[in-house]
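Take a look at this one; I'll ask things after.
One protein chain omitted, others in place.
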Amino acid sequence: MNSFGRIFRLSIYGESHGPSLGIILDGCPAGIPLEEKDFDPDIQRRNPSLAGTTTRKEADRPQLLSGVFERKTTGSPIHVLFVNKDIDPSVYEAIKDVPRPGHADFTAQKKFGGFQDYRGGGHFSGRLTLGIVAAGVVAKKILAPVSIQARITEAGGSTKIQEAIEAASKKQDSIGGIVECECKGIPPGLGEPFFDSVESLLSHILFSIPAIKGVEFGSGFRSAHMTGTEHNDLIIDKDGTTETNHSGGVNGGISNGNPIQFRVAVKPTSSIKQKQRTVNIKTGQQTDLVVEGRHDTCIALRVPVIVEAAAAIVLADLMLLNSFSYTI
Amino acid sequence: MNSFGRIFRLSIYGESHGPSLGIILDGCPAGIPLEEKDFDPDIQRRNPSLAGTTTRKEADRPQLLSGVFERKTTGSPIHVLFVNKDIDPSVYEAIKDVPRPGHADFTAQKKFGGFQDYRGGGHFSGRLTLGIVAAGVVAKKILAPVSIQARITEAGGSTKIQEAIEAASKKQDSIGGIVECECKGIPPGLGEPFFDSVESLLSHILFSIPAIKGVEFGSGFRSAHMTGTEHNDLIIDKDGTTETNHSGGVNGGISNGNPIQFRVAVKPTSSIKQKQRTVNIKTGQQTDLVVEGRHDTCIALRVPVIVEAAAAIVLADLMLLNSFSYTI
Amino acid sequence: MNSFGRIFRLSIYGESHGPSLGIILDGCPAGIPLEEKDFDPDIQRRNPSLAGTTTRKEADRPQLLSGVFERKTTGSPIHVLFVNKDIDPSVYEAIKDVPRPGHADFTAQKKFGGFQDYRGGGHFSGRLTLGIVAAGVVAKKILAPVSIQARITEAGGSTKIQEAIEAASKKQDSIGGIVECECKGIPPGLGEPFFDSVESLLSHILFSIPAIKGVEFGSGFRSAHMTGTEHNDLIIDKDGTTETNHSGGVNGGISNGNPIQFRVAVKPTSSIKQKQRTVNIKTGQQTDLVVEGRHDTCIALRVPVIVEAAAAIVLADLMLLNSFSYTI
Partner (left out) sequence: MNSFGRIFRLSIYGESHGPSLGIILDGCPAGIPLEEKDFDPDIQRRNPSLAGTTTRKEADRPQLLSGVFERKTTGSPIHVLFVNKDIDPSVYEAIKDVPRPGHADFTAQKKFGGFQDYRGGGHFSGRLTLGIVAAGVVAKKILAPVSIQARITEAGGSTKIQEAIEAASKKQDSIGGIVECECKGIPPGLGEPFFDSVESLLSHILFSIPAIKGVEFGSGFRSAHMTGTEHNDLIIDKDGTTETNHSGGVNGGISNGNPIQFRVAVKPTSSIKQKQRTVNIKTGQQTDLVVEGRHDTCIALRVPVIVEAAAAIVLADLMLLNSFSYTI
């Protein structure tokens, strides 16, 4: 359940305020150069020094604890561990029985019967995405020279992102955003019609990233307003290059060789410094809650590198799978 | 690859113009009343007698070939087979080397090296969704009394659906649409944070339905324009009932007991009776193509019952999984 | 649960006295010549016309219902169906509440709460191995020119097999046997140390064949009596050829390029025409039972072709998996 992928397969573990978090990567081919410093650029992109991100101070140093020998992958499982240091769980005592609106506190309580680690979201924390980013670094190496690039295109309904964040921050509120991703250099033929379409696999992992509430490929929801003559991408050469890319690079669930394009909707951060109404689930009494702790104003700022990692994980798996899908 | 689910698990097979198509359902509990006529209502909803759907004539009679004894499920795999009768593959000879824009013809060619059954989309055909609808009938029985209801809310950008279809049909064009689904009576606690969130599993199967290009939960893409104070659903009682349902019934990937709500974007049917430019992939020469055969003007009309089936399949699996997720 | 394999994956369904049984094969490469008559030789080997096999008369004609087009595999799922014809379930009414010793009647009752199809073992019947044999025919084509050969080496403790069977048949008793299998031409490098060793995967499918109670590789149980100097296979060339083959062609879970050799123990057929003591599970009363119907004296006679199929299924899957396991 905490695993994903068929050949290039990850298993995630950890909690926000427990001793550690990390990821096991199975099925990575042998012989890929890999050392701890390779993770730094993407890990730093996940921690932008911008207004609107939390002040939690973590070095986020990856430890490579297996699967690498003489700075190359060995073919056996790769373990990347992150130790938690800047832990201040005291602020979370208040929420033990008082679920924060928009968070997983209530659902975790129902699922795990009160035994969950409730501190800072525990296993549900966005902090777990560190492991996904680390897996993405390895996946991008498998995929090279494929290019995967995501960026935030709007926040709070505005393309003036930094301004929108500052305005929301002043009001002690939070805002959502849109992240777009484009993957270039993917060969045609990846994916399956049922049930492992490229869109199915990408959306599967994307919707496990906290705060993502919508995924669309190519023209996506705009397709619903279009006609077939507008939407159909005319094929202009025998490599399958199309004049437009309304399909987002996927037909019948299979990559068509054009760029794979998708957008995700990121909801506003649930933690806000304003008083909110909720219920004490032990007593049933309504109560007001101010969520203490360190919060991002716009979690969407961190999402691009996570979305890239998610896309790389799926595409690396499909590339490895595809290499055997031969014909006589 | 052609399987889906962990406990309640389906395997799909078949082609549009081959001898048959169908589904194997594994993991269905024993003792559920099931006979062939139970499939009729949903199968008929997939074949609406409306302007805008194809004139292919198939009785679509399910045959229950295993897993049922004395009109009850036995606990062993259930096989539902549909025989194809109204086959006229001759019209598809023209597309053998000339991929239809918007279809999987080019990608199937690349994936299967020319050995694919190209007639009417072969294994990629929307006709395969018959098997999904059949699986949904069984899943709904497992879920009873949960209610799952989907409906088309707009087509071609218009809420006057029938008019929009007639207008498009006159122009020999096609249109897309939006389908909404609501699932009531789902207990809290279903799903996993990583990687099997409720949204992950639903989107996985939804994006394997041909023509679906976007999936959003609750406020979905509108969340990106909202603030935290607007979006957070305030909790009003100890059962987790919320004042609003912007989250679509899911927090942290786990059902919260409120209705699960989602919307899908359906692209316009790729097959249109107008001349379109494409390429002969053997010769590389550009050519014009008129897609013969029988086509829906608005494939979104068929989608609600398929979306219901997809949702029921995921939720039945999660309900069965959840029944063991005990605490001491 | 009724599926097996990672890339070349089978899903089995059916009952002994229901309408049909069969198999769906997923992940078969496209372009392999395949037609119905290709199944005949192995299907006939499963039905030896020998003293000691049942008199049930079934043509066992496979129907290829999907995944094949113009007599070649298409890359989409292959469905092989067998219709049951010679059904006489009346004889099984007697065992409805009176489980036959050695059979799955009691365990099926406990697992499926009385809803199981109890006629002739239902889904537990050895008749289901027809589907495995059919899958093996396809797997052998994928593996060509690998050679997989199994044979019965003893029955009832005797190497004079036909005589042992005739003697047992006269006494209205049944006997067990030993089947050996050798797979030649397997490259080194297949399998995984944890948890998908070649031995793990082979034993997994072998122990799902009814009546198999032991599996050993190479020297197997004799290894326990040996010393390291006796057992170690000395390596004599850089291809890894070994002087002896006590390891059965597998080291550390991985094929070493020498023949893969294993033996299986087949228990005596549980159905015998002698009176046996059992219990009526409804009333709790002890009772005597004579098992009517048509029985093999020595089920091991049918096992070689099933064991070959099982081995071919595992090895085809590993060969497809291995084709991507590259190094930089």
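In this document, chain identifiers A, B and C correspond to the written order of the chains, with residue numbering beginning at 1 in each.
Note that in this section a contact is a pair of C-beta atoms (placed from the backbone, for glycine too) under 8 Å apart; a residue touches a chain by one contact, two chains touch by 3 or more.
Please read these numbers as outputs of a predicted model, since none were measured by experiment.
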Item checked: Touch with the omitted chain, as defined above, among C:20, C:147 or C:232 -> C:232
Margin query: So one chain is hidden, and I want to know which residue out of C:26, C:42 or C:192 touches that hidden chain in the complete assembly.
Written below: C:192
Checklist line | Residue among C:175, C:260, C:301 or C:319 that touches the chain left out of view | finding: C:175
Check: Mind pulling the chain C residues that touch the left-out chain?
Finding: 1-4, 12, 99, 101-104, 106-108, 110-115, 121, 123-124, 128, 154-157, 168, 171, 173-178, 188-189, 192-197, 199-201, 203-208, 210, 212-238, 240, 242, 246-248, 250-257, 265-272, 274, 276-281, 284, 286, 300, 325, 327
Notebook entry, point to check: List the chain A residues touching the unshown chain?
Noted result: 1-3, 9, 11-15, 18-22, 24, 26-27, 30-31, 65-67, 69, 72-79, 81, 111-113, 115-117, 122-123
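Assume only the chains that are shown with their structure count from here on.
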Notebook entry, point to check: If you average the Cα atoms of each chain, whose average lands nearest the overall Cα average?
Noted result: B
Item checked: Relative to chain C, chain with the most remote C-alpha centre -> A
Margin query: So the centre of each chain is just the mean of its C-alpha atoms; given that, what is the distance between chain B and chain C in Å?
Written below: 36
Next item on the list: State, to the nearest whole Å, the distance from the C-alpha centre of chain A to the C-alpha centre of chain C.
Entry: 44
Checklist line | Residues of chain B engaged with two or more neighbouring chains | finding: 1-3, 12, 111-113, 115, 123
